[in-house]
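Remarks on the structure that follows.
Here the complex is missing one protein chain, while the rest keep their positions.
Presenting subunit A:
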Amino acid sequence: MHHHITRQTFDPSHWVSALDPRVKLLSAFALLGLVISSHGIAFSLVVTVLSLALCLNLGVTPKTLALRFSEPVFIAGTVLILKLFCAGNLPLFTWHLAGIELVGHRDGLWEGVQIAGRIAGGVTILAVVGFSTPFTELMAALSWLRVPQSLIDVALFAWRYLFLLLEDAQVVYHAQRNRLGYVGYRRGLSSFGTLAGVLVIKAFDNSQSVTTAMVQRGYDGQMPMLLHKPFVARQVFCSLFFVSSLALIRFI
């Protein structure tokens, strides 16, 4: 379980963190739309550089960024190589490796670079949102955007108990490992199946006790949401200006 999951929002006093989550989310959606509909690499690069600068300005360490982006970078690299060798018609170079001929294509490489650029742009936009907004505020913003309340409720329950179950899973996993539960492939699989089963049982039991406790506190099937403050005109105009400027760059 090496994934880096964090509840922490970096620098809550930063102006990006202080932005209304609805404004932030709408701006992110608009930018994502612009990035994935863009042709060429320039616009994606501009967005990537701006978003990375914002992440660093938020106080996110380069190590955290490297961890967060390790998977998308790997995928972007793979797609790039895939397109280089498997798409296009204009030969760029030819390699002879152990009797195998590999032809890289100029147009394939360009297509790959465009996709890699879109990945970089999209992932960094999401990183800014993720690093600057607490989960509950994001869910409240999604609720304001008319995402069904049941889906939001399920997401809030999942987020609230994710860390609890993660700790349980780690305790069980270490207990199994100390008793040689992962020595040998068959035994490892069996231990993993047991671990997953134990987690499901814990989820069932926790859901019962959580419901009982919540009903005692007045739960009627609807989770209370954060109340939104009124929009701040300056934030809305600044975000509109920012997105419009980038849109202008995109269409130029």
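Everything that follows uses one rule, which is that a contact is a pair of C-beta atoms (placed from the backbone, for glycine too) under 8 Å apart; a residue touches a chain by one contact, two chains touch by 3 or more; residues count from 1.
By definition in this document, contacts and distances are computed from a predicted model.
Of "Cobalt transport protein CbiM", "Pyridine nucleotide-disulfide oxidoreductase", "Cell shape-determining protein MreC" or "Transketolase", only "Cobalt transport protein CbiM" is the UniProt protein name of the chain excluded from the display.
Note that of A:L50, A:V103, A:M225 or A:L240, the residue touching the chain absent from this view is A:V103. If you put the hidden chain back, the residue from A:L19, A:L52, A:A76 or A:A140 that touches it is A:A76. Taking the complete complex into account, A:L166 is the one of A:L50, A:L92, A:L166 or A:C238 that touches the chain left out. Within subunit A, the residues in touch with the undisplayed chain are 1-6, 28-29, 32-33, 35-37, 44, 68-69, 71-72, 74-76, 78-79, 81-83, 85-88, 100-103, 111, 115, 118-123, 126-127, 129-130, 135, 138, 148, 150-151, 153-162, 165-166, 169, 185, 188-190, 192-201, 203-204, 206-208, 210-211, 214-215, 219-221.
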